[in-house]
Each structure stands twice: as C-alpha cells, then as structure tokens.
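Only a single protein chain was left out; the remaining protein chains are all shown in position.
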C-alpha cells in the first residue's frame, strides 16, 4: 500500500530505499573484490529497506534513532550521506565517526543517531534514556529504537520495556523480525508470538508487514503523533522477508547486483532465489505499487534508480579514495575532557 | 484448607512453621539485644511460613531448592537444623557454611540447598542449571527456586524463564509475592498481573494463596508429579500477607514474641498490627484449621509450640555459645582444588 | 570558615547544590546515604527536587543504560547503584556503551553520567556485598574513576562529576567512610579530577592510599611516627585521570613505597599503581614496593574472618616498617 503523502515524498522514499540497496551492494563488493578492505564480518539491511525508510519518513529531524549491528540502512534512511556511511564502514577519516566505529556501529550524531551498538540489545536502554531526557527537558522529540527479533532474548529488553512503560516514555520499540539471528536461522523464544511479551508488560503493540511501506508509514506516523500528544511507549513488530543473501556473516550477492527491471520481470533471477525477488523484495513491491496506483511510469522509476546508482558509485569511490586516519590519532577520543 | 496427608505429617508442617517463627524471633532478638551479634541488615521469613513449608513438604530429599536473602525459613522448611541455621546467621564455625555465608546466603548442601544468593534474581538461572543437570543425568529430581516479586524486575528472570521453557526443564519458579521489595513497599512492574509475564512466555502458571498450607501443598505436589512424569517448567505465584514487622531492613518484633494463644484470641495484640495476627498470620490460620477440621485440640497445638520454643531456645543458645571461626581460616575455601 | 560534617552529609550537600544550580542534573536510584542525619537532609532534597529523582525497578542494566542514554541527550544523571556488586548487572551498559560512545563517535557524543556505588568491606557484607570493582573500572578506557577519602573531597569531587565532567565517572564511596566527619569548606567549590593530594608529609616512606585506605594510612603514619619513621601519605583522589607527577615526586623523595587499596590483590588498584611506579620511579626506589590489599579469597562473613582479610592500619604499618628497617 502507498503512504498517503505527496508524490515527491513517495519518490523520496523509493530513492532512499534504492540508495540503501545500492550502497550495500557496494559494501558486499568491497568484501568480495578488495582483499582486506572489510575485515571481520558485517551485516547488511537488504530486504528490510521498507521498514527503516518508512519509519524515518514519519520522524522529524530532532527525533532520536538507535540502531544495531545492521545499521547502514537506518543511517541512510534517516538522511545519511552514503559516502560518509561507506567511508565509515571501511574505516576512513571521512566516515561519520572518523573511522573509529566501522561497519558495526556507524553513528551519525548530526542526524540524531547519537550512538549505535553491535551488542545485541545494546541500545534499548539508551533509547529509553534519550526518551527520558526528552520527557525531563519537555521537548517533543520521539525516540525510536530499531532492534532484531534476537534482541528479545536478552534481559535488557525486558528491563527497558518495563521501565519505559512505568515512566511512560516517548519511545517506540521497533522490532524488525527477519526470522534470523544474524547468521543463524530462527529466533529462540518460548513465547507463541514475540509480540505477546510487550503485551504482557502492558505496552500497546502493533504487528505490521515490514515490507509494506504504506503500512509501516501509517502505523509509525500515528504512533508518533500520539507520543507527541503525551502517550507512549509503544511496541511495533515489523515482519520482513529475509533476503537469501543475508543468511551468513559475510553476505553474498546471490543474484548479482539488483536489476530494477526484475521488478517487472524476475525471470532473469537465478532460480534458487527468484521467489524472494518476485514476492519478497520490498523495493520491487514498492516500485510496482508506485506504478500501479501512484501514477509513476516504469521509465521514471528506472531513471531514479539510474540516478541513485550514479550517486552510490560516487559514494563508493569517495569512500575508497578517502584517506585512512593518522595512526597517532589512535590515542585521541578516549575522553571528551581531554579535548581530543 | 488442610493438606490431604496423614495427621502426623500435618502436625509436622505446623511444627516446622512454628520453628521458623521461633527461630527468627531469636534472630530479631539477636539484633535487638546483643550489640554487634548481627552486623548489617537482615531479612526474616515471618509471615511466609506456609509457603516454604508446604512446598518443601511436597518435595523429596533429593530435590533442589534455591533461595534468596530471605532464606532462613526455606532452609528450616527443607529440614534444616535451626541451631546450624542460627549459628550461620551470626557467623559461627558450627553454622551450615562455617560462618562464611551469614544471614544473606545460608546454604545447606546436604539438604540440596547447594547455593543461596542475596543478589536479587541470583539463583534463577542456577536453578535452571540444576534442572538441566537432572535432565541430562536422567534423575527424577525437581528443582524449585524461591524468589520474590521484586526479582521479576531483573532481566535474568526473563532469560531464565525463556530458556527453562525452551529446554523443558524440570523446574518450578516459585515466586513469593509479599508485595514488598525488601524494605520498600510495592513492586515496580508494568504488567497488570505479574503472572502475565510467565504466561506470555508460554509457561503454565498458577496463582495460589501463599498463606494457605493446603492450597500450596496441593498445587506444588501436583506440579511435582507432572514434572516427574516429564513435564515442566511451571510458574507459581504464592500471594502472602506481608508481616508488618518486616517492612524494614532491620525487622522488629512489632507485637513482641508470638503467643500461640493469639490464634484463638488476638485481643492482646497491639492495635496497630492486630489485624495481621487476626487474619494474616499463616501459622495461626493453619493452627485454627487443624483445630476446626483436623481434630487437633488447642492444648495439643500449644504443647507443640512449647516443644518448638524449647528447641528454638536451645538452638539459639547453641548458636551464641558456638565458637567463631579461626581468623587464619579466612584464607581457606577460595578454591576446591587447593584442598582447603 | 569550614564546617564539620560527615562524608554522607557532604555528598548530600553537594547534590542539593547541583540540583539547585543545574537543571540537567537528575538522580536515578537510591539516596546516596543510608543512615544518620544525612538521610534526613536527603529527604528534604526529595521534597524539593522529587520531580528530578527517579526510583527505578530492580533493573540495573536497564536504569544504568537509561542514565547513559539520557546523558547522551544532554542530561547529567547521577545514578546511585547501591552496593558495588550490583553494578555488575550493568557492566554491559557502562563498559560496552557509556565508556565507548565518545570514542566510537569520533569525538561527537558526550556521556556525562555519574555512577555512584558503595564498595568494599562494610562489616557483615559477606561474599556478595563486599565487592571492590575499582580495578575493573580503572582498566576501562573512557571511564573516569574517583575514590574520595574525606568529606571535603567527597563534596568537591561529586560537584566536579555532576557539573564539569564531560565523560562517564565511577564514583566510589566506602560504607565505612559514610559517617567519617571532617571540615568542609564553605560555599560551592569543585576539586578538579587528576589532582592528587599529599595528606601527610613524610621523609622515609611513601604510602599511596585510596578511599577508605587513606584514614587507615594516616593512622598507620601516626603509629610509625612513634617509632621514628616518617611516612608520607598521598591520595590520588582520582585514578583516571591520574596525577602521576605528585606520586612520583613523593617516591623520589622517600625512596620507599607502600601502595594500599581495599580491592583484591591480583590486578588490584594497588598493583596498577605499583606497576607504574616500578617503571617510572624505579631509579628512586631503595626497597621493594609493598601492596596492602585484600587477599585473594571471597570476603567471608564471620567477624574474625572478615577482619583478617581487611587491609587495616596495622597491616599498612607493618609493610612500611618492613621497608624502612
């Protein structure tokens, strides 16, 4: 379903979704083509673009967003510069965190993504903290914390949910259920439905198709309005179709680079993963909706994609050509009080 | 309600309930009368005797029991020697733990109370561990972990409950709801009912009047049978009437030493706390039931109490007269591998 | 002119002042003090500033994380965790998040949160309520660590943490210092982090002492003086930042060093300080560096056992004598 917002905003959503896809295709290429450009493992947001972009579309610039080890998409969704994201992922001085964070914890304080944690559940309490600050400071800011289904296995989730409800914090717990725990498949929870847990803690809970831009936008913007009116916290479960290439600690382009034309004709997609591209790919689902009911032509969508690809390629070039930090700078940034 | 067990077993329950009461009256006296005999704060089980004793009555010798900072009663309920309990509480060499544990963590491994924790929620995972061991070893032992309503605020409760259910462990989570968090009144949980939490995690849950020996015994023994038949885990909430003297970190005998006669006539009890003794005291409730429907005379109950008082007085004398540990022994018991 | 007050009263008076001065200061958790007149003073603060004081559930990882997040968003929270061993529940938020956020963000995200906790052998705390994690927190880059030893220092250092600091601070108070009385300067003042204080001048041996060990070291110095041994007692006051210069200068002067902290000996704070001196003051050392700490055994409950493992003034005195004679 299409979000009820002006056409150019709808196209802006498509543009950001495509940017996440294209930027992360570069991340995977970094790993596959350049020896040592990415060390250790990494995670991509491919397949969950609709959730992050639709949620951030419903937020204001001053609203706080917290993310996870799977953060690249959230940063771009909140308006992040893909060049600074890619530069950070490969540890460049020009990255959002001057190369200190890397792929695991890209933070972008100027976008109010003030901290990102790769510790499962690591940002749940912190987000309750920014929400608490907004309450004390009487700003109208909303805090949104993205986390995965696996994070619901950690006690910090339970404690944060309890306190958030007791203190009535302006906070949305946004659980992205990709039915995965990073590499491993299947969550490991005894609840019949994960959403039973927030319900038991008396937190109003909504379950949404995370691949449906319109539904995600509608749910989030309504909750954001209610929070600005003084309600909260809320819990949202966004259910997504896990991208087949993601089922590992080193994601692979199982179908090669996405071809926007597959939105209209998936037959060129390798058989073993075709069904996901045919039915599960949120970018294609949204593109088809724009054509079907948004009065947007295929050509226009292909133009947008071409433009995004160009920007993403430039961003990748910027990242790769950016300088590495000065070795000695390693000793900086331990303490703000030291002035470095 | 009376438990459906032979008369002498019913009287055994009364005897142990009275022993907890009398022993802990000595603990409070230790604090009030002897300078320095009890250092730091302590907690007593007065008012919760029915729960601990009825639950342990439903267990076998080889079943594991875990407790909290409020452990004295559980140890006596499982058959503990009041002299060794009191000696431990005041740090004597003759105590259950040779004076190393003190009031906070009296453990009695020979009673299968192998460890006690004063950290809120500290034993929940450990109890799941003994239950896991029984499952692997294919013994029929049941593990029971007593904990307070406050422990449900800790993440370790949530994690332990989840794993216990996923692994189908032979374990009873026995939550004693005294509507207190040690000194402070009122639990601090967002759930409408605390029992909604285990229900959400798909753990079968029973709420019982913890002051009702018969109901506690019936519930526990049925669950124990089902666990021995391969089911589990289960969650039980025992709701108790908090003893007014307990609402502090240094419990006080707000009505003086309990007089068993108050069971029949509470008028001598100080006004401000009389209602608890008249309606809430589990020892009196059980005593009256024994008289009403157990064919036990008041005189017999008073005789039992007199006998228990005598034993408790001896236990207290034994504890106070017991030697303190040798100072140098402080260095022992860091490592089993060192053989000391 | 300075007034006499207890360590606990000094903490409460600092809290009252900063709550008045800076609306960004909030309190989460306990009330800093648990006994004495200070408790009544705190109760008055709660009346006045209750809206900025939160009593959370028993959920340390939750509320310590909330405090860190609130600090990232511009508040200056003080968290009273209670007993230091309860802080173990919150280490993932304190060490994996609060301590690294500034560094991870390349110097963009400040986390001015203060975690207050009671450490050490309190008398009857036993194996679970006698913890001394100061070595762990000092080992953690991104955290500041302060261990005040007097009412005046407690007040000045708490004011610095709550009003001036831009980084997370672990504030260690020892249960047995809470009722210690001493002079506290009038009016509002801060004691900057990273300034050690020579608590007593001496010639023959330096005793570097932290927190509760400072009054013990001063008592030991009195006893040593009677034997004609002149001991200098130096209190770093903050471990991170550490005023190495003052410590080294003292060792240069005396040539002998005892380091004492009430933490377990392996990798204790005493070890950390001794190691620094064994490198940077080696040339001046005329004798081995002695440590007076808790032996490597969980703190037992019974009085004689607990006393035996406590790093007392007597043990500090013996260590000093062994070096001088």
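Going in written order, the chains are labelled A, B and C, and every chain counts its residues from 1.
Note that in this section a residue touches a chain if its C-beta (ideal position, glycine included) is under 8 Å from a C-beta of that chain, and two chains touch if they have at least 3 such contacts.
Computed from a predicted structure; not experimentally measured.
Enquirer: From the list C:209, C:297 or C:316, which touches the chain that is not on show?
Expert: C:297
Enquirer: Can you say which of B:38, B:163, B:197 or B:287 touches the chain missing from this structure?
Expert: Only one of B:38, B:163, B:197 or B:287 touches the chain omitted from view, namely B:163.
Enquirer: Which candidate, C:126, C:255 or C:311, sits in contact with the chain we can't see?
Expert: C:126
Enquirer: Could you tell me which of C:85, C:150 or C:260 touches the chain that is not displayed?
Expert: Final answer for the missing-chain contact: C:85.
Enquirer: Since one chain isn't shown, list which residues of subunit B touch it in the complete complex.
Expert: Counting over the whole complex, subunit B touches the hidden chain at residues 64, 95-101, 105, 107, 109-110, 114-117, 119, 122-134, 136-137, 155-156, 159-160, 162-163, 166-167, 332-337, 340.
Enquirer: Can you name the residues of subunit A that touch the chain not displayed here?
Expert: That gives, for subunit A, the contact residues 36, 38-40, 91-93, 99-102, 104-105, 117-122, 150-151, 153-155, 181, 184, 188-189, 324-334.
Enquirer: Mind pulling the subunit C residues that touch the left-out chain?
Expert: On the side of subunit C, residues 85, 88-89, 91-92, 95-96, 99-100, 103-104, 126-128, 133, 135-136, 138-142, 239-240, 263-264, 266-272, 274-280, 282-283, 285, 287-291, 296-298, 300 touch the unshown chain.
By our rule, only the chains that are shown with their structure count from here on.
Enquirer: Which chain's mean C-alpha position is the greatest distance from subunit B's?
Expert: Following the centroid criterion, the farthest chain would be A.
Enquirer: Quick one: report the Å distance separating subunit B from subunit C, using the average Cα coordinate of each chain.
Expert: Centres of subunit B and subunit C (C-alpha means) sit 37 Å apart.
Enquirer: Just curious, how far off is subunit B from subunit A if you go by their C-alpha centres, in Å?
Expert: Here the centre of subunit B sits 49 Å away from the centre of subunit A.
Enquirer: Residues of subunit A that touch two or more other chains: which are they?
Expert: Counting only residues that touch two or more other chains, subunit A contributes 155-156, 159, 162, 166.
Enquirer: Out of subunit C, which residues touch more than one other chain, so two or more?
Expert: In subunit C, residues 56-57, 59, 61-62 touch at least two other chains, as defined above.
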